[in-house]
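Left out: one protein chain. Kept in place: all the others.
Chain naming follows the written order as A, B and C, and within any one chain the residues start at number 1.
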Amino acid sequence: MALAHLVYPGAMHTRFHHSMGAYHLMSCALSELKSKGVAITEDEEVAAKMAILLHDIGHGPYSHALEHALVEDVSHEEISQLLMQSLNREMNGALNGTLEIFNDRYHKPFLHQLVSSQLDVDRMDYLSRDSFYTGVSEGVISYDRIIKMLTVHNGELMVEEKGIYSIEKFIVARRLMYWQVYLHKTVLSAENMLVKVLHRAKALAISGVELFASPALRYFLYNRIGRKEFENDEECLLQFCLLDDYDIMGAIKVWTGHTDKVLSLLCQWLVNRQLFKVTFMEEAEAEGKVTELKDKVKKRWGLTDEEAGYFVFTDTASLRAYDDHDEKINILFRDGAVRDISSIDNALVSHTLARPIKKFYICHPKI
Amino acid sequence: MALAHLVYPGAMHTRFHHSMGAYHLMSCALSELKSKGVAITEDEEVAAKMAILLHDIGHGPYSHALEHALVEDVSHEEISQLLMQSLNREMNGALNGTLEIFNDRYHKPFLHQLVSSQLDVDRMDYLSRDSFYTGVSEGVISYDRIIKMLTVHNGELMVEEKGIYSIEKFIVARRLMYWQVYLHKTVLSAENMLVKVLHRAKALAISGVELFASPALRYFLYNRIGRKEFENDEECLLQFCLLDDYDIMGAIKVWTGHTDKVLSLLCQWLVNRQLFKVTFMEEAEAEGKVTELKDKVKKRWGLTDEEAGYFVFTDTASLRAYDDHDEKINILFRDGAVRDISSIDNALVSHTLARPIKKFYICHPKI
Amino acid sequence: MALAHLVYPGAMHTRFHHSMGAYHLMSCALSELKSKGVAITEDEEVAAKMAILLHDIGHGPYSHALEHALVEDVSHEEISQLLMQSLNREMNGALNGTLEIFNDRYHKPFLHQLVSSQLDVDRMDYLSRDSFYTGVSEGVISYDRIIKMLTVHNGELMVEEKGIYSIEKFIVARRLMYWQVYLHKTVLSAENMLVKVLHRAKALAISGVELFASPALRYFLYNRIGRKEFENDEECLLQFCLLDDYDIMGAIKVWTGHTDKVLSLLCQWLVNRQLFKVTFMEEAEAEGKVTELKDKVKKRWGLTDEEAGYFVFTDTASLRAYDDHDEKINILFRDGAVRDISSIDNALVSHTLARPIKKFYICHPKI
Partner (left out) sequence: MALAHLVYPGAMHTRFHHSMGAYHLMSCALSELKSKGVAITEDEEVAAKMAILLHDIGHGPYSHALEHALVEDVSHEEISQLLMQSLNREMNGALNGTLEIFNDRYHKPFLHQLVSSQLDVDRMDYLSRDSFYTGVSEGVISYDRIIKMLTVHNGELMVEEKGIYSIEKFIVARRLMYWQVYLHKTVLSAENMLVKVLHRAKALAISGVELFASPALRYFLYNRIGRKEFENDEECLLQFCLLDDYDIMGAIKVWTGHTDKVLSLLCQWLVNRQLFKVTFMEEAEAEGKVTELKDKVKKRWGLTDEEAGYFVFTDTASLRAYDDHDEKINILFRDGAVRDISSIDNALVSHTLARPIKKFYICHPKI
C-alpha cells in the first residue's frame, strides 16, 4: 500500500501477503466452479493459479513512484508480461497456459476474468486485506459468499441472482476504500512527494550529480530506462528484480543531507512526515492559486521557477466505481436471463457508480 | 430476531443484548458530542440513556406475531409508551425527561434523533449485532466512525462532511440486511406461520375451545385485548409483562397434539421446521395461484375454505432504504451548508435507495 | 451452558451449535489423519461423525438439573445410549458402527478417543465456543493447530512432539474455564436453585399437589422415572424427547405464584435473579454455619427444618484438569517414544494439574 501507513499505521502488509491471498481465493473459486460442474482441467487450474500468483510481479517498489519516475514509457503490466515470459523460457514453456490466461487469449474467458476483471480475486483480496489492516471496517466484503455465488455461463464468469446484494456491497465498498484510503488526501500527498523526490534525483543524476544509491537504484537513476531497454537488454529486468523498498527508502534517508536544496528538503519532509497540503478544487480556480503559491515558495527557499515546480503542483484523483463499458459484472437469473449489474431492477449500481468521478487538486507545502 | 435463527442458527441474541448495546452507543455518542462543545446537562444525559434503554420495552415475544395476533389495534410503540408512563408514576416523575425525549417534545431535537431517526443508535446497534450473529459480514457498519462524525447544528443531529461515505455504507448495509436477513424468504415463511398459529389459537379460544396455555397467555387468548383495555385496565400491562417466548413456544409445542387439525398441523410444521414456501410474484399473477393452491390444500387435508386460508395466503415485504420525506440524514459541510445525504454531489443514496421497494408474495405448504 | 448467561449474558449458544461444531472438528480431524496415511474407511468416517453428532443427545434441558431432579438413577450417558439404540432400530442397524465407536468396542480405539477422551473434539468445541460466547478470551485454544498435530500410533490417538505446548495450553485453558465460568460462584448458585425448584416441585407433585406443567413435564413430575422405566417403557423416551427449556422455564414462571411458599419463593428469586450466596469454606467450618443460617431462614419465612433445607445447603465443586489415571494424552516423539503429557521433560502438566481439586461450599439466601 505504498505510503498509506502514514495515515493508517497498521497497513504494513506486503505484496507477498496479497499474492498468497489472491492465490488462495483463486483456489476457492476454482473448487466452487468445479463443484458446479464447470469443466476445468488440472492443467488449467495450475495455469490460473500461476497467473494470479504472478499478476503483480512487475510492480516495482512503491509502484506508482517507480512507474512515473524511475522508468519511462513502460507500465507495470508490461514488466509483469516480460518477467513471465522470461520465467517461461527458464521453465521450458511451463507458463504457456498462464500467459494465455493472463493475456485473455485462452478459449475459456472466465479464467482470465478470475484473474483480471471487475470481479476478480485480485480485487476481492486487496479490498478485504486493506480493509482489515487499515481498520476501515466498512471496506469489508463477503468474499466467501461472492465466491459461492460465482458461476460460468457461455464461458463467461457470472454471478447467480441471489448474489446481487453482495455484489452491490462489493462495489460500494470499493468506492469507499478509494476515497477513504487509496485517494485519502494525506496518502496522495505523500505519494506525490515520493514521485517528486525520484524525479529530482533522476534529473540530478542525468546531469552528472553524485547521489548515494545501491547499485540497482543507480542503474535506474543514471540511465534512461524505458520499454525499448526492457525489451532489448536482459540486464534491465535483472536490475529491476533487485530493487525494493530498501533501496528507495535507504537512499531517501541519506539524501536528506544532500547539497541540492530541492532534493534534501523533499527528503527531509517525507522522512519527518511534514507532508504537503492537498486541496481539492475546481481546475479553473487552481491556476491563480498555483502562481501565488509558487511565488511564496520561490521567495521562502530561494528557488527558480522550475525548482518551485517540485513543491507546488496539481493533479487529478479519479475513480469509476463500476465501469459499464467493457468487462461488465453479469448476473445470471434463474430463468436463464443475463443482465449487467447496473441494468437490473432496482439497481443500486447505476448512473452514479458507473460515472467516473474526478477530483482535481493542488499540492503544496504548508506555508 | 424472532425466527431468523431458523436460517441463521447463530442468531440467538436477545432484546436485552440489543438494549445494552444501544445504551452503550448512546453513551459514546453523548460523550462525542460533549467533547465537540454541544451543551448536554447531566440530567439530559441520563434521560437520553433511559430513553434508549426503554425504547423497545413494549415489544412482546416474537414481536410482530404478538402485534398482529394476540392484541388488537395497539402497536408496540404505544405499549412502550404506557409502560414508561407506568414506570414514571412508580418512580415519581424520574422519567419525565425521558418521555419528552422519546416523544420528541424536548427542546433539543438531537436527543430524540439519537433515539429514533434514520441514523439513531438503535439502528447502529441492531445492524452491527445482527450482522455479527448471523455471520452476514456485509451488514457490518462502522458505528464507531459514524459516532465520531456526529455533530449538532441548530439543535439537529448532523454528520460531518467527511462522514459521507460511512453514511452511504450504513444505508447500503441496511438495505442488504433487510433483503438478506429480515425479509429472507424462509424467515418470512416462519414468521407468517407463527402469526397464523396464534390467529387460529385465538379464534378457537374465543369460540370456547380449551387450549393449553400459561395464565398470561390464556389472558390474551381468551380475551379481546386492544388499546382501550391497555389504557383502562392495569391488569393488561401486568399480564403483558409476564409474557415471553417461553409462554408462546411452550404452548405451541403442546398444541402439536391438539385435536383441531389446522392448529396441530401448523404447530407441527413450525416445530419440525417444515416451513411454507414463499414465492415473490406480481400481485396480478397471484389470484389464480391462490385459488389453485387452496383447492389442493382443501382436498389434501379435508379443510373448509376458511380453514385453508391459514395455509395459503399472500402478503407484501417492503423496505425503503432511505426515506427522503421526513427525518432526513443531514450532512454539515465545512462551509456551513447543510444538505440531505440524498442531494449531495455524486450522491449514491438517491432515487433507487429512497424509493420504497415492495415485493408481493404468496405463502403455502409445499404440496 | 444452563444458567451461565446470568453471569455472562452472551452465553446464549445452544446444544445444536455445539453438536454442529464438534461434527465439524471431527470432519477436520478425520481428514487430517487420512492425509497422514491412517486407514479410515468411508463407513468408519460416517460412523464416527454420527457418534459425535449424537454424543450429547441424552442431555435433558439444563442437564444437571434434570439428572439430579426429574429422573432418578439414570445418567445422560445412559439416555444417550438408549436413544441411539432406538434410532438404530428405526434405521435398521445403520448406527451399529456408531454404537461400537461410542461404547469403545470398535477395533480402532482412536475413533472412540476422538469422540470421548481427554483430547476429544467435544472438549475442543465446547472450550472454544464457550470462551467465544462468554468473552473469557483466556479460554481460547488452538483447535486447528491441535488437530494438525494429531496422529495415530498402534491404533491409539496421539499428539506429535511439536504439539506439546498447544496441549499444555489446552489443559490450562480448561482449568481456567472451569473456575472462571462453569464453576463460577453465581453460576453454581443459580444451577443449585434450579435443582431445588425441581426437587420441591417433584415432592409436591408426588404428594398430590396440583402444579402447572406441560404434559411432558407433568409426566416426569407425577411419576417416579428411573433407569428401569426408561428401559421398559418406550413412553419414557418419547416424553423425554419432548422436554426442553420451554417446559421448565415456562413452568417456573407460573410457579412464582404457587401457594407453596418454598416453591414460589425459589421460583421468584430465580426468575428475578436474586440468587443465593455461595461461599467456599472448609467442610469442618460449615456445620455450625449451616445450623445458624437455617435458624435464621426458618424464623424469617416461618419454615420447618425440612423446608429450610431447600434454602440452606452445602455441596462440592471439583475439577481434575488432567487425569493421569486412565485415558492419558500421549505424545509421540520423533524417535518413536510415547510419553504421557504429564511425564515429559519440563512438564507443565504434572502434580498440580493432575490432582483433583475440590472446593466445598455453602449456599444460602442473602439474609
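By our rule, a contact is a pair of C-beta atoms (placed from the backbone, for glycine too) under 8 Å apart; a residue touches a chain by one contact, two chains touch by 3 or more.
As the structure is a prediction and not an experimental result, all values here were calculated from the model.
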Quiz item: Which chains here touch the chain that is missing from view?
Solution: A, C
Practice problem: For the chain that's not shown, point to the residue among C:15, C:145, C:277 or C:298 touching it. | Solution: C:145
Practice problem: Could you tell which one of C:7, C:71 or C:353 touches the chain left off the display? | Solution: C:353
Exercise. Kindly state which of the options C:180, C:223 or C:268 is in contact with the chain not pictured.
Key: C:180
Quiz prompt | Where the unshown chain meets chain A, residue by residue | solution = 9-10, 12-14, 16-17, 20, 212, 214-215, 242, 244-247, 249-250, 253-254, 257
Quiz item: What residue numbers in chain C mark contact with the hidden partner chain?
Solution: 136-138, 140-142, 145, 165-166, 168-169, 172-173, 175-176, 179-180, 346-348, 350, 352-353, 355, 357
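In this text, only the chains that are shown with their structure count from here on.
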Quiz item: Connecting every touching chain pair, does the picture come out as line, ring, star, complete or other?
Solution: line
Quiz item: Which integer distance in Å separates the CA centroid of chain B from that of chain C?
Solution: 36
Quiz prompt | Shared interface positions of chain C, touching two or more other chains | solution = none
